[in-house]
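I have placed the structure first, in the form of structure tokens, so that the comments after it can refer back to it.
One protein chain omitted, others in place.
On to chain A.
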Amino acid sequence: MQTAQGSAVEQLTADGGAEYLTFTLGSESYGIDILKVQEIRGYDCVTRIANTPAFIKGVINLRGVIVPIVDLRIKFNVGEATYHEFTVVIIINVLNKVVGIVVDGVSDVVALPAQSIKPAPELGASLDTRYITGLGTLNDEMLILVDIEKLIGSDELQIVDSTVDNTQKEAVNL
């Protein structure tokens, strides 16, 4: 069993594939690189921050660390932004930042070989194709693969402050 898995992973890395965490936004299925995921938790106690775009829900206390929360449903304009006990927050760790993203539900962890990932067509949708690595197919279902690092680092999301560099931030990093 273990060896079988091991060889599967080896094979994946050999042909450029990776493992993805899949989640749903409304009726669409998305996937992000599992290695960027830190943990998954429920949605509660978000402190609002003034004068921010609607998709920034605010910040939460994650065991003493202050983490911003982005609602991808609002950002991508899919599904309905409702919050209840089944609303899920995926905590991701990219660009030395910890960020939470709100999704409707987390489905699975899947391994996708590189050849099953097709480039995304130009759609003109609110989710810019720049942030889509490709469209994966899994059991006849389509999976939108998001380059979460690029998305979080983008100017649109306004999470990464380009005016202050990282060295200065550490001053108040307690």
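Definition applied: a contact is a pair of C-beta atoms (placed from the backbone, for glycine too) under 8 Å apart; a residue touches a chain by one contact, two chains touch by 3 or more; residues count from 1.
FYI, contacts and distances are computed from a predicted model.
Its record in UniProt calls the unshown chain "Chemotaxis protein CheA", which is the match among "Chemotaxis protein CheA", "High-affinity zinc uptake system membrane protein ZnuB", "Sensor histidine kinase YesM" or "ABC transporter permease". The omitted chain makes contact with just one of the residues A:51, A:82, A:115 or A:139: A:51.
Contact with the omitted chain, checked across A:21, A:37, A:72 or A:99, is made by A:99. Considering the full assembly, A:67 is the residue among A:67, A:89, A:103 or A:151 that touches the omitted chain.
Against the chain not displayed here, chain A makes contact via residues 45, 47-51, 58-61, 64-68, 97-99, 158-161, 163-164, 168-169, 171-174.
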